[in-house]
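Before anything else, here's the structure in question.
Not every chain is included here, but those present sit where they belong.
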Amino acid sequence: MTTTVPETAVIPNFDDEDGGDRKMVIICSKGSLDMAYPALVLGNAALSEGIEVHLFFTFWGMDMITDKTMDHLKFSPVGNPATHMPNMVMGLPGMTSFATHMMKKSIHDLEIPEVREFLELIADAGGHLWACKMSADMMNIKEDDLFDRVDDIINATDFMDLSVGAQTLFI
Amino acid sequence: MTTTVPETAVIPNFDDEDGGDRKMVIICSKGSLDMAYPALVLGNAALSEGIEVHLFFTFWGMDMITDKTMDHLKFSPVGNPATHMPNMVMGLPGMTSFATHMMKKSIHDLEIPEVREFLELIADAGGHLWACKMSADMMNIKEDDLFDRVDDIINATDFMDLSVGAQTLFI
């Protein structure tokens, strides 16, 4: 399909700071499976509604975009009273793997993609993935260690620029 | 009292995407007592200021609106260094009940309502309560299992629609 843009056409400026276009910025600061999914699900839903989406990964959230860790995020039930199991039981060897297994099964049964595939989908749909420079420095993570769909490693000041006019969530 | 609306009257549209009316959307993702209250207190304060309020319950936050669990939310001190107690002590049997008891007492002494009553107040004041469809599916929670003041079970795309122009918080 070809589209002819007349010379006098008004090209919409999607980077317009004051524009009416909706933008959502999600800060991902956790490395557990149960706090990775909310960002992925909301980011994906926002993109499907035509919203500009930026995911900014910081602190433990770096695990979501680090090649070595992103396929092995775990759900830990310790210290989470919502699991309705006593802490003594939750601290036993094997309980984290068990809880992680159960959660992955539920996610799979609902046909929700795994973390890496979900991030691929988000990037394919035009979502942006940003790594936090301070966190990368703290954890000695280099650009080569990151998932290849990450746009760039940026600092907190860059973050302020990209979040102009955005709805913001800290997860 | 009767009000006559002239045929040419401009009816204010409170769903206007660009409207000046303030809206607050709070995503409740935790099932612990200490992370349930911030949403309840902020939601209630926002309503008292005339702000449109939507609480969206997802993941562990489903416990806040599930009939069977909402009256038994616990405060777990494990893994929370702010309690200034060693993890070994915190993991002992009885410590979660003890910490929960102390916190409930403080809340009661300040005449702050319990979770169910607080949600009633919020719904009575016009606040909206929404359950997350994906979470309900994952946890096999049906509409009948939910607190009867919940407006509906909605998906992430519906969430994007209701949060247009809102200030957003992820708790």
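Each chain carries a letter (A and B) given by its place in the written order, and its residues are counted from 1.
Convention: a contact is a pair of C-beta atoms (placed from the backbone, for glycine too) under 8 Å apart; a residue touches a chain by one contact, two chains touch by 3 or more.
Quick caveat: nothing in here was measured; it's all calculated off a predicted structure.
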(request) List the number of copies present in the full complex, noting that all chains share one sequence and 2 are shown. (result) 3
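As a convention for this text, only the chains that are shown with their structure count from here on.
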(message) Using mean CA coordinates as chain centres, what's the gap between chain A and chain B in Å?
(response) 23
(message) Going by the contact rule set out above, which residues of chain B touch chain A in the complex?
(response) 18, 27, 29-33, 58-60, 63, 69, 73-76, 78-80, 90-93, 95-96, 100, 134, 137-139, 155-157, 159-161, 163-164, 166-170
(message) With touch defined as at the start, can you tell me which chain A residues reach chain B in the complex?
(response) 20, 22, 34-35, 37-38, 41-42, 44-46, 48-49, 51, 78-82, 84, 86-88, 91, 106-107, 110, 112, 167-171
